[in-house]
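Removed: one protein chain of the complex. Kept in place: all other protein chains.
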Amino acid sequence: MAIELFILMLLIFMIIAALIAVESSDLLSAVIAIEAAGFGLCAVDLLLGAPDLAFPQVLVEIVTLVILIRMIMTRRDTSRQTPRDTLRTAVVMLAGGMFLVMVFLAVGGVNTSGTMPSFGHPVMGSFEDTGVSSQYLFRCARDTGAANVVMGILLDYRAYDTLGEATVIFAAILGGYVVLRKIGRKKSKEINP
Amino acid sequence: MEIAIYVLAFLFLLIGVYALIAKKNVIRIIIGIGILEYGVNLLLVLVGYRKGGMAPILANGQSSANLAVRAVDPLPQAMVLTSIVIGLSITALAVALAIRLYDKYGTFDMNDIRDLRG
Partner (left out) sequence: MRGMSPIVRNIAALLGGVVIMYGVYVTLTGHLAPGGGFVGGVIVMAGIVMLVLAFGGERARELMREHRCQLLEGLGALSFLIIGLLGFLTVSGCFFKNFLPTGKVHELTSGGMIPILNVAIAIKVGAGLTGIFLALVLGCRSAMFRKGK
């Protein structure tokens, strides 16, 4: 009960920080507010029993802060609001409201049978079930020899997904290098034909 | 209480979508992408929580059967771990694109960029 109250308070803190990040006119305050939301998410991860996720969350926070502040350097957001913007905002609010109503029904607000699992009772059952997660927990020490089940899943049972993730990071960094090149191809052909 | 936690997590996701669609400044759009990514990670970890559960790491002298009964779900955590590092690379790529956009058009405002048309 106490943990759920903590998580609720941290979620309210994160929502307030996200609203400040989206609406404030000074860009430096916006960046600092999103860092506050990230730290709140790290605390929620620790409360939910995922220390493997709190670690990279904090580090990614700090590096994103450095990159974004390098780009901003005390600018202000001086964009005007056109009538098309107001229409777009109203459409997003309406769609958001409908989406939240659907979520409320899916979680099981009106009657007791929802489509999402209720909070605190995950999909996996006891270890006699043939569900994947309980089998991973039961067999990880015997099959892979790793004490950390998450690492065993990432690098032994699902190593192919880790290869795909390494490819995605490689492609994103390659795209960054291509975008930041100093001389384009046409200009370098003019310089040395 | 439990429904409130899920609804607040979806609200957090929705704030990211709102920033992505209805804002004009390019840097605010990048902040919106960041909030969206945090929201998705939060939701995936929330689904796998077990009441009174421990982290899925085998302690000294614990049997696997005990771990399978008491631990939280390890599979969403494994997927979210890679998603966090991918999010960092995406933010770096988006910042690189924003720098090139400023080079070409001289402003961060999407209204002016749309009017100029290269």
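In this document, chain identifiers A and B correspond to the written order of the chains, with residue numbering beginning at 1 in each.
Methods note: contacts are C-beta pairs under 8 Å (C-beta built on N, C-alpha and C of every residue); 3 or more make two chains touch, one makes a residue touch a chain.
Nothing here was measured: the structure is a model prediction, and the numbers come from that model.
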- request: Tell me the shown chains the invisible chain touches, ordered by label.
  value: A, B
Task: Among A:M9, A:V63 or A:L105, choose the residue that contacts the chain missing from this document, as touch is defined above.
output: A:V63
Task: Using the definition of touch stated at the top, determine which of B:L14, B:L81 or B:I113 touches the missing chain.
output: B:L81
Chain A residues that touch the omitted chain in the full complex: 51-52, 55-56, 59-60, 62-63, 66-67, 70-71, 73-75, 141, 143-148, 150-152, 154-156, 159-160, 162-163, 166-167, 169-170, 173, 176-177, 180, 182
- prompt: Please identify, in ascending order, the residues of chain B that touch the omitted chain?
  reply: 55, 57-58, 60, 81-82, 84-85, 88-89, 92, 95-96, 99-100, 102-103, 106
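Assume only the chains that are shown with their structure count from here on.
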- prompt: If you average the Cα atoms of chain A and of chain B to get two centres, how far apart are those centres in Å?
  reply: 1
Field: Interface residues, chain B side, partner chain A - complex
entry: 1-12, 14-19, 21-25, 27-28, 30-32, 34-35, 38, 41-42, 45-51, 53-58, 64-65, 67-69, 71-75, 77-82, 84-93, 95-100, 108-111
- prompt: What part of chain A is in contact with chain B in the complex they form?
  reply: 4-5, 7-8, 11-12, 14-15, 18-19, 21-22, 27, 30-31, 34, 37-38, 41, 44-45, 48-53, 56-57, 60, 63-64, 67-68, 71-72, 75, 77-80, 82, 85, 88-89, 92-93, 96, 99-100, 103-104, 107-109, 116-124, 126-127, 132-134, 136-142, 147-150, 153-154, 158, 161-162, 165, 168-169, 172-173, 175-176, 179-180
